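What follows is a single structure, and I will ask about it in a moment.
Removed: one protein chain of the complex. Kept in place: all other protein chains.
For chain A:
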C-alpha cells in the first residue's frame, strides 16, 4: 500500500526529471549544430523572415496599445499623489525593461512557437524527419538549428521596434489626451533612460527567442501519434514557452539588478 503510494508519487517526478534531461540534451545538441558546418543559410533566412518580419504587425500593435494603456493607467494612479510628471519615466522604463520583451515574447510564443511545433510535429508523424536522415541530412542541423538561431537573433530586433512603438504610444496619450508638452515629455523620457535599460530588455529578448524556438522545436520533434499528437505538441510548446518566459524574465532581471 505504502510502496504503491510512493511509486505513484515518484513516477511523475521521475518522468519530469527525464523530460528535463531530454530537453537539456536536445538544447545542447541544437546549440552545437548552430556552430558546426554545414550551415543552412536558406533555412535560417526563411525562419528569420518568418519570425522578424511576419511577427512585426502583432508585436507592433501590442506594444503600441500597451504604451497607451500604461500612460493612462499611470496617470490615474499618479494623479492621486500629484506625481503625474513621472508618467514619462514610468512608461519608458516599463516598456524597455519589462513590457516590451515580455509581451513580444508571449506574442511570438503564441505565433511562432506554435507554428514550429505544428510544422515539425507534422513532419515527424508523416515520416518527413526520417526521410531527411535517409537523404544524407541531419534533421537537428537542418530543421532545429536554423530555427533556434533565427528566433534568437530576430526577437531582439522585434523588441527594439516594440520599445520605440510602446514609448510612442505613451507619448501620444501623454501629449494628446493628458496635456503634456511634447518637448517636456520627451526630455523626461530621455533623461531617465539609460543604455542598460535597453540592453537588458534586448538580452531578455534573445533569451526568450531561444526559449520559444527551443520549446517549439522540441515539442514538435518529439511528438508522437497523429493529429492528436501534433495538437498536444503545439499546446505544450506555447504553454511551456510562456511559463519559461515569465520565469526567465525574473532570472534575467535579477542578474541585471544585481549589477
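Going forward, a residue touches a chain if its C-beta (ideal position, glycine included) is under 8 Å from a C-beta of that chain, and two chains touch if they have at least 3 such contacts; residues count from 1.
Simple rule for what comes next: contacts and distances are computed from a predicted model.
The complex appears with one chain absent; UniProt names that chain "ATP-binding cassette domain-containing protein" among the candidates "Dimethyl sulfoxide reductase anchor subunit", "Cytochrome c oxidase polypeptide I", "ATP-binding cassette domain-containing protein" or "Alpha-L-glutamate ligase-like protein". If you put the hidden chain back, the residue from A:22, A:127 or A:191 that touches it is A:127.
Of the options A:9, A:135, A:183 or A:258, the residue whose C-beta touches the omitted chain is A:135.
The omitted chain makes contact with chain A at the following residues, 46, 119, 122-123, 126-128, 130-131, 133-137.
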